[in-house]
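For this depiction, one protein chain was excluded, whereas all remaining protein chains were kept in their positions.
Moving on to subunit A:
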Amino acid sequence: MLPIAKQEFWQLTKNIKSIVMVIVLLAASYYFSKNGRVFAEFLGYGSDTDAALYATGLIIIVLFLGPLFVMALSHDVINREVSNRTIRFLLTRTSSNRIIWGKFIGTVAFWVTCIALAVIIIGITSHTFSGVILASVLCLLIIEIAFAVVLSIVIPKPRMTMFLGIVFGIMLPILSNVVEYTDKWWGNFRYISPMHYIQEENWQMIILPIAAIVLIVAATQVFKRGEY
């Protein structure tokens, strides 16, 4: 599992798409953390404002672009191996479980590294740190990564997952906001929106990594039934 996770991690770090996304993430984090005081005064908060304000850039990027970024990078995390037939080298050496979990952990490790870098930048420039924000952001990314893994197992064609991933990445934040703040009947769909569970910044966010584990376990069972 660990070699597969390492390989996935390094492959993501060398990918030009991921480099661009990390630059966007870090630049936004830096910009908002540097100008947090200005935003605080503009919004009428005191100078001892919440650390969250300095992390606005990180939060905006993760909330609104996170699903798109994750899908763009990891929509084909499994099915590219299947379509390239490199999966045969993996499956003849280790179990389906270890392959799927290795891929998942490698992708999570990449995003944890990116978020950690963003948090360090925010910490250095604003001298603030919010563990709750860090946890919320990571929980949200973990469920999105799990969804990307599921998508790439269920749908064998990388082109199809790229299309669906982009649609999902764009629609998820929009639909999540619509269902979260409506009084209409469709507001009940908020409970299937990952964003709902980080709204309160409390224990509810733990539901997301638990759901991610359930998704990965289910996806592994689907993967085991396949023929390669």
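As a convention for this text, a contact is a pair of C-beta atoms (placed from the backbone, for glycine too) under 8 Å apart; a residue touches a chain by one contact, two chains touch by 3 or more; residues count from 1.
By definition in this document, contacts and distances are computed from a predicted model.
K.L.:
Among "Class F sortase", "Molybdopterin-dependent oxidoreductase", "Aspartyl/glutamyl-tRNA(Asn/Gln) amidotransferase subunit B" or "ABC transporter ATP-binding protein", go ahead and choose the protein name stored in UniProt for the chain not displayed.
P.N.:
The chain we cannot see is, by its UniProt record, "ABC transporter ATP-binding protein".
K.L.:
Thinking of the whole complex, not just what is shown, which of A:13, A:94, A:125 or A:193 touches the missing chain?
P.N.:
Here the residue in touch with the unshown chain is A:94.
K.L.:
If I consider the whole complex, including the chain that's not displayed, which of A:7, A:35 or A:177 touches that chain?
P.N.:
If we include the chain that is not displayed, A:7 is the one touching it.
K.L.:
Mind pulling the subunit A residues that touch the left-out chain?
P.N.:
Interface residues of subunit A facing the absent chain: 3-4, 7, 11, 14, 84-86, 88-95, 98, 225, 227-228.
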